[in-house]
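One structure is given below, encoded as structure tokens.
With one protein chain withheld, the remaining protein chains of the complex are depicted in position.
Per-chain residue numbering starts at 1, and chain names A and B are given in the order in which the chains are listed.
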Amino acid sequence: MLAKDFLAVGVFIIVGIVFVAVTLIASYLFRPYNPSGEKLRTYECGEIPLGPAWLQFRVGYYVYALIFLIFDVEAAFIFPWAAALLGFSRTKTLAVLGIIDMVIFVGVLALGLVYAWKKGVLEWK
Amino acid sequence: MFIGNIKLIAPALYLCAAALVVLILGVIAARKPGKGLDYQLPTQYLAPALMFPGVVYALWAVLESLIEVCYTVDVLIGYELVRVPAVALFVTRGGHAQLTADPFGALFTLVAFAGTFIVMLVSLDYFDAAQPHKAEYYSLVMFATAAASLAACASDLIAIYLSIELLSLASYVLACFVKTDRRSGEAGLKYFLYGAACSAVGLYGMSILFGVTGGHTSLSAIARGLTTPAAYSGAAWVGIVFTLVGFGFKLALVPFQFWAPDVYQGAPTPITAFLSVVSKAAGLAVLVRFLTAAVFLFPPQNFSWYWILVVLTAGSMFFGNLVAIPQRNIKRMLAYSSIAQIGYLMIGVVSAVHAFPSLERLVPRLWNLPNVIVRTRAASWYYEPWDMVGLVVYIVAYMFMNLGAFAVVAGIGTRTRSDAIDDYAGLMQRSPFLAAALTVFLISLAGVPPTAGFVGKFLIFGGAIQHAGQNHPELAVLAVLGIINSIISAYYYLNVVRLMFFAPAEDRPSLRASLALNAVVAICLVGTLGLIAAAGPVVDFASLVVSGFLD
Partner (left out) sequence: MNHSAYGIPISWFLTVGALLFCIGLFGMMVRRSAIGMLISIELMLNAANLNLVAFGSYLRQPTIAGQVFAIFVITLAAAEAAIGLAIIINIYRLELHIEADKITSMKL
């Protein structure tokens, strides 16, 4: 039973490896070898890279990511809540209670946003 | 789901709201330096002003929960009618409560609230008016306190994990609050790394417990799950021990104490005080509830974690006291001393788990096991008074004496710019009040008679020895070790006192204490010295609180 379930996965893995190997070997066998400075650049399309890739990013990105994270994780609670609220719709008090709960939850998050806004985090200086 | 008497946790909800108000007001005010809202409502006054009603509210909640614990309510959950105590909150199917606002939880809430109020007054003296991010500081302290309060009531793994984590996350930030200070930054980093790792281990333990006991998160359901053959498996053992690692970190019990000295020394002194009292009180409440409600409710044959606890208790006392002796920095010394203090408190915990020696006595307490709905007014009085009274009294005494000691250390630290013990030489001449107060707090920590520390230790050791008679000789050993450790600790506590009184002052100016500092020290002095005068009523009250302790 188990083997049958994973048969597709196994076949997929083998096909993937074979496909990549065949392509790479074939191109190695058939391609002409003629390097030049232009061709060895990072971006063959013509974009000329400036400086190393390991540079310091602005800390502003980090704060943006943080605020995104907070509102991203919020969704993890809102989806189950929405699904559960459907089941509550038969009992009116529970439904109202559920909506009040979510209003408080989103309200607190909104206060967090107000805080970030007032701190000037959302402005790109 | 049945929500229950939500006003019993209203102090925590009030505090969360107050913290949000402080945070938002502080941010709005920060835009107008020198005038406007910040001028009329400075955060450092607003926060204690909002905190004080919280303390009164928490006191009311203790009294209210003492009344409520005697009553039960019938609730319909789904199609099931369950009878639960009136202090059970957020009751789910099967009658399992997520929070239990019993007198025990309410009392630890009160300790957390009162402790935080004192910490706020210390902060008022410690940080100068120009300190940036005051609103964040005070709101984080308030969030942490609310979390400590919820932790004291949590009777469900999810509730325990969330409240302890909220407390921890706020504490990590507070430990490195002084952003320009390298030591504070180091304290924050170490606290965070070790804390997060230990809580992850604890969570892994909880996930195993969750599975082994049949997919339950409520402590009362876990207790039932642990009666099945699963409880005898190694998995349950691993789950419980890992979970205890998470709690042990919060308490700085001995193998998990490595963070304490650096964090206590590096963090701003009011935060050190907060960590040593409020955070530990929350950890202690959770530990007691976890042990008594889940693990020890039906002690399985495999009792080895009890012996682990016994060994850790003795280890904490000896390690803390012996390593405290050579310390040159008073905050570091108090850090080791608080490791030892947790050892004394753990004697109370280890004796408390014997509050439930036999199944027959338990039956009336099993209010949330289906079909066992036999809970009457009389049935809630199932504790022997000595079981946990010592623990409850000692945590109150510990709050007063430890916060008092840290208040004096914070006050002297801001004025002399030094936390070295050597700089306490001749303090008597420079500031007689602070020197005398610190003496009282230190001899109370050592457990010398006319102080609160003595009352607490007397009750804890007395309780342990009384239990030792019931075929638990290890408790007598622990009590004796506790007494030996009190004598060891007197050496380094009294060394500071000797320096203050008998070492010559190097002709330094006298120190002027602010009103806030004097007030804090006076409050803690009254608590430390008053507890013995009020010992009789306090013990009665504590036994009342303890007898209402529910799982």
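Please note the rule applied: contacts are C-beta pairs under 8 Å (C-beta built on N, C-alpha and C of every residue); 3 or more make two chains touch, one makes a residue touch a chain.
Quick caveat, the model's predicted, so the values are computed rather than measured.
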| item | value |
| --- | --- |
| Contact residue for the chain not shown (choose from B:Ile67, B:Ala200, B:Ile484 or B:Ala505) | B:Ala200 |
| Listed residues B:Phe192, B:Tyr424 or B:Phe454, member touching the removed chain | B:Phe192 |
| Hidden partner chain, residues of chain B it touches | 157-158, 161-162, 165, 169, 172-173, 176, 179-180, 182-183, 185-186, 188-190, 192-193, 196-197, 200-201, 203-204, 206-208, 210-211, 214-217, 261-262, 265-266, 326-329, 332 |
| Residues belonging to chain A that touch the chain removed from view | 1-2, 5, 59, 62, 66, 69-70, 72-73, 76-77, 80 |
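Criterion: only the chains that are shown with their structure count from here on.
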| item | value |
| --- | --- |
| Whole-Å separation of chain centres (CA-atom averages), chain A against chain B | 40 |
| Parts of chain A lying in touch with chain B, wherever the complex brings them together | 97, 108, 111, 114-115, 118-119 |
| Chain A contact footprint on chain B (complex, rising order) | 3, 20, 23-24, 27-28, 30-31 |
